[in-house]
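Take a look at chain A:
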Amino acid sequence: MALDIASWVLLSMGGLFVFIGGVGVLRMPDFYTRIHASSLTDTMGAILIILGIMLQAGASLAAIKLAMILLFLLITSPTATNALASAALLAGVRPCGTDPVMSADKGIDLDTNADAGSLGEGKDT
Partner candidate 1 sequence: MTIIFGVFLLTLMVITALAIVHTQHLFVAVILSGIFSLLMAANFFLLDAADVALTEAAIGAGISTVLFLGALTLTGEAERYRSSSVNRVVALGVVAAITLMVIYATFDKPAFGDPQTPVQQHVAPWYIDTTANDIDIPNVVTAVLASFRGYDTLGEVFVVLTAGIGILFLFSATPTRRKKPQTEQESEVESTAEIKFGEGLRHFLIPQVVGRLLIPFILLFGLYVQFHGDYGPGGGFQAGAIIAAAIILYALLEGEARALRVIPQWVLTGMMAGGAILYSAVGVVCMMLDGNFLEYSVLAADPITGQHIGIIVIEAGVGITVTGVLLSIFHAFAGRRRF
Partner candidate 2 sequence: MIDWNMHLPALQVIIPMLSAAFVLLLRPRGLAWAGATAASAFTFAIAIMLTIGVLDGQSYVYQMGNWPAPYGIELGVDSFSALVLLIVSGASTLALLAGRKSLDTDIAEERQPLFYAAWLLALAGLVGIPVAADAFNIFVFMEISSLASYVLIAGGRDRRALPAVFKYLVMGTIGATFYLIGIGLIYLMTGTLNLADMELRIHEVADQKPILVAAGFITIGLALKAAVFPLHVWLPNAYTYSPNIVTVFLAACATKVSLYLLIRFDFFVFQPNLINHDIQFAYFLMPLAVLAILVASGVALFEKNLKRLFAYSSVAQIGYILLGASLVSVAGLTASVVHMFNHGLAKGTVFLAIACLATRYTNLRMDNIAGAAKHMPWTMAAFVVAGLSLVGVPGTAGFISKWYLLSAALEEGTVGWILVAAIIVSSLMAMAYVWRVIETAYFGVQANGNEPVVTNTQAVIDSPREAPIALLSVTWVGALANIYYGLAPSLPVTLATNAAETLMKVAP
């Protein structure tokens, strides 16, 4: 019984974290803050929810699998977001507030896209 209550609490907390993460991704002003919202609560939510399920699973193969999934998420999720952030930084996405370049960038891009475009098509035909 205590186990059920514990896992209920964990699952609900996890759900809450996941939800907050979702709201953060939607509401945060720029890409880097969104990454922050996503990855931070993402890992927290995952840990809580999977721990909650693990309590229900007891000592079984399922628990080991859950542990694997958790381990996996904890390794891959930050790696992916890290790679994503560095790719974005290299590509010149600026954090919001540092520079108004972002919107200007977009404008320029639209223009270049109109005539040369990322397709490099004009010269071929």
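Keep this in mind: a contact is a pair of C-beta atoms (placed from the backbone, for glycine too) under 8 Å apart; a residue touches a chain by one contact, two chains touch by 3 or more; residues count from 1.
Picked so that all candidates are chains of the complex that A comes from, given by their letters.
Values in this document were obtained by computation on a predicted structure and should not be read as measured data.
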> Pick the one that touches chain A in this complex: which of 1 or 2 is it?
Replying inline: 1
> Within the complex, which stretch of chain A touches candidate 1?
Replying inline: 72, 75-76, 79, 82-83, 86, 113, 117-121, 123-124
